[in-house]
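Here the complex is missing one protein chain, while the rest keep their positions.
Our next item is chain A:
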Amino acid sequence: MNRRVYDFWVGVFVMLGLASLAFLALRVSNVSNGGSKATYRVTAAFDNIGGLKARAPIKSAGVLVGRVAGISLDPVTYRAMVALDIEQGYHFSRDSSAEILTSGILGDQYIGVEPGADETMLKNGDRITLTSSAVVLEKLISQFMFSKAAENPAQPTTAP
């Protein structure tokens, strides 16, 4: 086979490779919706973040408005400090509340922002004060068990 045949087929091969890489990058990964939009950062303190991870979505009314930038533990109050990057286009009032929710039963955890009624808006560096923590299943179950136990205290065994 002469050189032109090799060149042709290797060209086809490289094109196929580039096409599949483009397919993986554009169709499969988050590049299409992840883009680098301008954001401002606010923080929120939670008693318990459950399984929340960095880069988890922040949603308001179900619409993606930002992503979690980082999570750390406050060394003084021992509460979880979550940094939220919210897109510039979305503004929330100062008394908005943030809660940690779970999408579906098996889904990942995300932060839901409930807008408040204050006139002033959150800006870079502000803190969301109204927060509610993640629902921890174990705590729920143990609460349920204790309340059940309190409802019907050990019934006396009636001797025949």
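Operating definition for what follows: a residue touches a chain if its C-beta (ideal position, glycine included) is under 8 Å from a C-beta of that chain, and two chains touch if they have at least 3 such contacts; residues count from 1.
We adopt the following convention: contacts and distances are computed from a predicted model.
Could you tell me which of "Heme exporter protein B", "Intermembrane phospholipid transport system permease protein MlaE", "Rhodocoxin reductase" or "Cytochrome c oxidase subunit I" is the UniProt name of the chain missing from the displayed complex?
"Intermembrane phospholipid transport system permease protein MlaE"
Among the options A:16, A:121 or A:145, which residue touches the chain absent from this view?
The missing chain is touched by A:16.
Identify the residues of chain A touching the omitted chain, counting contacts across the whole complex.
These residues touch the chain not displayed: 3, 6-7, 9-10, 12-14, 16-17, 20-21, 23-25, 27-34, 57, 104-106.
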